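Just one protein chain is left out here, and the rest sit where they should.
Right after this comes chain A.
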Amino acid sequence: MTETTPLWEVFIRARNGLNHKHAGSLHAADAELALQAARDVYTRRGEGQSIWVVRSSDIVASDPQDKDMMFEPTATKIYRHPTFYEIPDEVGNM
């Protein structure tokens, strides 16, 4: 099954101006059928304005085992958050 119909990741944009968000995955023979299947599986209740499909095998993912090395160090760098800065009133909302 997966030989003829590989896995695809589906991204849906709900409204103009929003980002495409990962909605799930599905099996399909090729890009056109993946788009159609995404429409049929993930936009049945008016969820979408636009669909992207990407072959799952084309996605390069970080290794969960590298989690500590990749993400842990940022936990101590609180100065990267903008909350320490006083915003002058003239600036208004940011």
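What we mean here is this: contacts are C-beta pairs under 8 Å (C-beta built on N, C-alpha and C of every residue); 3 or more make two chains touch, one makes a residue touch a chain; residues count from 1.
Here is the rule we go by: contacts and distances are computed from a predicted model.
**Student:** What name does the UniProt record list for the absent chain among "Phenylacetate-CoA oxygenase subunit PaaC", "Sugar ABC transporter permease", "Periplasmic nitrate reductase, electron transfer subunit" or "Extracellular solute-binding protein"?
**Tutor:** The UniProt record for the chain left out of view names it "Phenylacetate-CoA oxygenase subunit PaaC".
**Student:** One chain isn't shown here. Among A:R15, A:R44 or A:H81, which residue touches it?
**Tutor:** With A:R15, A:R44 or A:H81 as choices, the missing chain is touched by A:R44.
**Student:** Which parts of chain A are in contact with the chain that was left out?
**Tutor:** 1, 5, 26-30, 32-33, 36-37, 39-41, 44
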